[in-house]
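And then subunit A:
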Amino acid sequence: MINLSDFLVVSAGLFCTGLFIILTKRNAIQVLIGIELMLNAANLNLVAFGRYDKIANGGQMFTLFSITLAAATTAVALAIILNVYKRYKTIDPEKIDSLKD
Partner candidate 1 sequence: MNILSLLIFIPLLFGLIIVVLPSSLRAGFKYITLLATLVQLGISIFLYLHFQTGPGHAGINNESQFQFVQKLPWINLDLGALGKMQIDYFVGIDGISIMMVLMTSIVMVIAALASWEIKSNLKGFFVLFLLLDTAVIGVFCALDFFLFYIFYELMLLPLYFLIGMWGGHRREYAAIKFFLYTLFGSVFMLLVMVGLYLSVKDPATGNHTFNIVQMMNPANYDQNSVFTLFAHKTILGMPARTVGFVVLFVAFAIKVPIVPLHTWLPDAHVEAPTPVSIILAGILLKVGGYGIIRICLGIFPDIASSGAYWLGLLGVVSIIYGALNALAQRDLKRMIAYSSVSHMGFVLLGVASQTAEGVSGAVMQMVSHGFLSTMLFFLVGVVYNRVHDRDIYNFRGLGTLMPKYTTFTMIAFFASLGLPGLSAFMAEAFSLTGAFKSPSVNGYLPYWMAICGSIGILLSAGYFLWTLQRMFFGSLSLKGGDTWRVALTDLNTRETVALLTLTVLTLAIGIMPSLVFGKINDSVVGLIHFLNRT
Partner candidate 2 sequence: MHDLLPTLHSQLDQVIGSLPYFVPELYLTVLFVAVLVTDLIFGRNSGWICRILVIVGLVVVIYKDLQQLAFVVKGNPFLFNGMLLLTKTTLAFKVFTDLFAVILVAYFDWDDKLRSHNKGLSDLYTITVAVILGLHIMTMAFNLLSIYLSIEMVSIGSYLMVAYRAENKWSSEAGLKYVLFGAASSAMMLYGISLLYGLGGSLNLLDMTAGLAQANPPIASLALILFFVGIGFKLSFVPVHFWVPDIYEGAPTPVSAFLSTITKFAAFGLLINFLSPFTNPELLWRAFDFRLFFSIVGIATMIVGNFAATMQHNVKRMLAYSSIGHTGFALMALVTFTGQGLTVLTFYLVAYALAAAAAWMLATYFDDAAGAEDMAAYKGLGYKYPLAGICFVIVLISLTGLPLTAGFYGKFLTFSAVYQVYQDGHNLWLLLLMITGAVTTVVSLFYYIKIPLNLFLRKTERTTGFAAANSWLLTIVAIITILVVYLGLFPDFLTKYL
């Protein structure tokens, strides 16, 4: 049987990878992917903890919901991204900075 800490380490790894992706990628969609990675990391935590919570089963339930929400978010995000692409002909977050101080 595998220790919680192992799962946590893995999820931490995923999380930071996601972090790195969202900070560096030149493409909104990839940024989105990075976010998904972070979400997965969180979900992994939840599931791993949820293992000890058989009755209420909070972890797994939560994961289910979060996956759903992730889907919704992604859908909306992609819609917006496409919209932006229509206006700016690019989806590079770095290049989309007409709103600033």
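Quick note on selection: all candidates are chains of the complex that A comes from, given by their letters.
Note that in this section a residue touches a chain if its C-beta (ideal position, glycine included) is under 8 Å from a C-beta of that chain, and two chains touch if they have at least 3 such contacts; residues count from 1.
What you see is a predicted model, and the numbers here were worked out from it, not measured in a lab.
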Neighbour of subunit A by the touch rule, complex-wide, chosen among 1 or 2: 2
Residue ranges of subunit A in contact with candidate 2 within the complex: 4, 11, 15, 18, 22, 28, 31-32, 35, 38-39, 41-43, 45-46, 48-50, 52-56, 58-59, 61-62, 65-66, 69, 72-73, 76-77, 79-81, 83-84, 86-88, 93, 96, 98-101
